[in-house]
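Every protein chain of the complex appears in place save one, which is left out.
And now, subunit A:
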């Protein structure tokens, strides 16, 4: 007689080690797991709530400067090092993980206007109100040795900004003219000017490394090519741009921070209309920096907030502020895309997380999977009113809210007035302008 017995293969249910999780055989028959949408919706709602609960973006504050921070720069090769310059001419090197100052250098008399790190990460350049460009070694001098710059160049006028080439030993400064310098020479190898008395910012394109853009005090943004003898083109806007930043992953886009509370992203091939107008700040925007992935950028404003914008969205996805943070003057996005650094008037450098609710440190596989699933769920149900309501809620200080409301009213009034003017004038005489077209005055060739 044949006896049949149930037979199980131990490979199917026995763990290899006790640290493995138990294997759960699962039947994916949809009839066994009904109500997919409502269940996922609830999960999405919970994920959104948790995301807001865990949104604690502030990581650390670095204090030690004795005056407002005027500029910050990242170390080219080290994630943990940051260099900052203050309004009293002091430059400090910071170690971020230890949150301590490594070194202090009295670099200039008066403001430190700009700092840039050399691409190899061995030295950095500073410019200041004392009309000098100084090159400093990034390694600290030995004990008892005085801090001396490697190189000092005396200029004729005040320099307001500096940027280094991505791969070559040239750098560019701006002041009354835009000058291109060789590291070896004490006079600029080329200087550009185009009927303007001063520039506030100049930046090398990190991708097309021969391209330059600068913000001038005559409300214009000027493009240069170092291989050409003359500047390329100029856009004149309604108000002055303070700084600009090139997208590190998309060669022909840059974003400028404007005095009219907005940021504008331009395509250098079509300068007559900005690609996107980013509005949310309630005061002049002072600085902007792209994330190294080129997907987002962070902006610092006079209204004491930092905002993070997706590069192609008109409104910000995140706003950071603290009670003690005053006018934010400079902001940088760390090179690993994880942190944002802001330097403000009240002498502090603050370190923020770029994703407010992201868990820092090493994640286990399951944690990672859960985070991805939650993120995807929120994305999937982002249009549902409850999810959206929670996901978009941000706390803002009262005065900023008040200003926001005020500005909305002003804008509405302006719109209404324009409408009335159009209504009472000859048809076609008052053209209908889109928001993008309003802010560009002219493109000069």
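Methods note: contacts are C-beta pairs under 8 Å (C-beta built on N, C-alpha and C of every residue); 3 or more make two chains touch, one makes a residue touch a chain; residues count from 1.
Keep this in mind: contacts and distances are computed from a predicted model.
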Name of the absent chain as recorded in UniProt (options "Mediator of RNA polymerase II transcription subunit 8", "U3 small nucleolar RNA-associated protein 14 homolog A-like", "Two-component response regulator" or "Isocitrate dehydrogenase [NAD] subunit, mitochondrial") = "U3 small nucleolar RNA-associated protein 14 homolog A-like"
With the full complex in mind, choose from A:146, A:383 or A:424 the residue touching the hidden chain.
-> A:383
Which is it among A:18, A:229 or A:364 that touches the chain not included here?
-> A:229
The one residue from A:43, A:422 or A:436 touching the chain left out of view is A:43
Filtering A:121, A:314 or A:397 for touch with the omitted chain leaves A:121
Touching the missing chain, which residues of subunit A?
-> 28, 30, 33, 36-37, 39-41, 43, 77, 79, 118, 120-123, 137, 139, 150, 166-169, 182-184, 195, 206-211, 223, 225, 228-233, 236, 248-252, 268-269, 292-293, 295, 335-338, 362, 369, 372-373, 375-377, 380-381, 383-386, 442, 444-445
